[in-house]
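Just one protein chain is left out here, and the rest sit where they should.
Chain lettering (A, B and C) follows the sequence in which the chains are written, and residue indices restart at 1 in each chain.
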Amino acid sequence: MKVSEKLHKDAKPVWDKICAHPFVVELFQGTLPIEKFKTYILHDYSYLLGAIRNFSIIASRADSADVVREVVEIAHLEATGEFQGYEEMLHTLGYTMDDAMRVEPFPTNLSYRSFLLTTSSLGTSQEALASVLPCFWSYLDIAVDHRDALSKNTNKIYVDWASVYLSGDYRQLVNKLRHLVDSTCEDFPYKRLRTLFLTASRYEYMYWDAAYKQESWPI
Amino acid sequence: MKVSEKLHKDAKPVWDKICAHPFVVELFQGTLPIEKFKTYILHDYSYLLGAIRNFSIIASRADSADVVREVVEIAHLEATGEFQGYEEMLHTLGYTMDDAMRVEPFPTNLSYRSFLLTTSSLGTSQEALASVLPCFWSYLDIAVDHRDALSKNTNKIYVDWASVYLSGDYRQLVNKLRHLVDSTCEDFPYKRLRTLFLTASRYEYMYWDAAYKQESWPI
Amino acid sequence: MKVSEKLHKDAKPVWDKICAHPFVVELFQGTLPIEKFKTYILHDYSYLLGAIRNFSIIASRADSADVVREVVEIAHLEATGEFQGYEEMLHTLGYTMDDAMRVEPFPTNLSYRSFLLTTSSLGTSQEALASVLPCFWSYLDIAVDHRDALSKNTNKIYVDWASVYLSGDYRQLVNKLRHLVDSTCEDFPYKRLRTLFLTASRYEYMYWDAAYKQESWPI
Partner (left out) sequence: MKVSEKLHKDAKPVWDKICAHPFVVELFQGTLPIEKFKTYILHDYSYLLGAIRNFSIIASRADSADVVREVVEIAHLEATGEFQGYEEMLHTLGYTMDDAMRVEPFPTNLSYRSFLLTTSSLGTSQEALASVLPCFWSYLDIAVDHRDALSKNTNKIYVDWASVYLSGDYRQLVNKLRHLVDSTCEDFPYKRLRTLFLTASRYEYMYWDAAYKQESWPI
């Protein structure tokens, strides 16, 4: 079994709970209160910027030229296409980029992002790649799981948002990330990758939960 | 007003809540359930190791030789005296270092630590120094605030633990950190330092709260 | 005067010597022995890979989202177009990418590259940007200075190579880098930028010289 498959299998219980989380379920069904979605999108700015920084760090420290170049490609994709799509969604919701930049990230957002950036800054590129995988891959799994609900969803904003994760381009991106993990991590101590993959998966769950509960700083 | 004084003043509302948190109050009064203290101590291992890494990063990236050397001194203090004191406390509580190493950090522990390490890895040494200050300084303020309660506290373990933060050595360490912030941050954009100082203060509060509630991962 | 203009002016004596270096003069005239050019190209592999890593580090640590995204764009350009052009030149000279990867970088190559990567890893993004500017900008200046010689140059390989640096795309890249320096460094201590810009300029000179003399490790 490939490393990414093992990781996926080991994190299954967590991912099942992610797929069943009310934010996710209601989003794909179209019943999620728009205010919750707006909060989620506004806060996604910090996460997206963090992801671009994160892939840049991974690129800078990868062993082989091939991995360096592939990860730069992903950083670039996040900094261009993904960023542009994000800006359009902001406008659809009546916000500007400045609104998003002014938002103070809620605790789980800052914490998850910091976990990823610490892993890439202090760990190896293998550990960093294993840590970013749950975010990308779980969004694909979520979309596939809720495909039926989505086909009956009449909330255009949610349908547009979710359809991205069912596109061939997105599947290709996830496959590229899985391949990066599989090709670089084969000889890497599995236990360390597993801990990081599980932790990132847990943060994914907590992120959805924080958005649903409109989490704020306790003081 | 010096930078550290301004930061301290701006974070006062948060620090007041830290001083009034039940974990802190009960610890200094001697009424804190020992299980809560044990959890706190066991989890402190990851935090302490993170602090040593953090000061090492700050040292590596400080501008002047003097700051490099002073921060190495602090890293060394954490890695020797502080670490030894920690090990002794573990033994007093019936644990070994291996027990502490096996503990899976609770979310707020990992999150706070990651926030500090991300700040030092990606930010400037000024930003990193402003971020580590609340941890050290608030422990001093807490100890001073609860000095009377401590004098009536008959729980030897808690008294031994708390007395460290009233020692001259500890006050000197806090002063050294304040001086590092004051001497390097004068010309640094205050707003960025303030945000980081406040965020670290909030994490301090959340850390006490997590220990009190015996926080665990939701999944 | 803008920061980049001041830096350019202060490094003029070094850049004049770069423009007058026999490797440069003979390359644009078409009289450079092909063996020297082959060495230069083969060794450029490490430098190019280092540049991709370097821009990735700068992107990861830049303050603003705009700078992060612009620098990722440059890293991507180096990892795609620039890399592809490099591979084609290798083939023109009868080499494969594997040949380039097997080459042991000569001392000045490793040293210059390490200087740039250390600056971006331990310094600020401003310092890192000021350090990478001489490489890109001096190639433009060289090409403009030797435009006449190039128009009479009949060595197709050299003409193809040099023409890139006279293209509108290349000028735009240099302008983008200058703009990044000008927009981020205005309030940064000039003296530190100047030292780094001068050091990078000196390494540029030493790099041409090392290629001309077919530098190797003394032991």
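Keep this in mind: contacts are C-beta pairs under 8 Å (C-beta built on N, C-alpha and C of every residue); 3 or more make two chains touch, one makes a residue touch a chain.
Note that the structure is predicted; figures quoted are calculated from it, not measured.
Check B:83, B:170, B:188 or B:217 against the missing chain and you find that the one touching it is B:83. Among the residues B:68, B:103 or B:164, only B:68 touches the chain that is left out of the figure. Checked against the hidden chain, the listed residues B:25, B:49, B:159 or B:219 yield one contact partner: B:49. Chain B meets the missing chain through residues 49, 52-54, 56-57, 59-61, 65, 68-69, 72-73, 75-76, 79-80, 83, 101.
Although one chain is not drawn, its touching partners on chain C can still be listed: residues 13-14, 17, 53, 107, 110-115, 117-118, 121-122, 199, 202, 205-206, 209, 217-219. Against the chain not shown here, chain A presents residues 60-61, 122-124.
Here is the rule we go by: only the chains that are shown with their structure count from here on.
Nearest to the common centre of all protein CA atoms is the CA centroid of chain A. Taking each chain's centre as the mean of its C-alpha atoms, chain A lies 36 Å from chain C. Centroid to centroid, with C-alpha atoms defining each point, chain B and chain C lie 45 Å apart. The set of chain C residues touching two or more other chains comprises 60-61.
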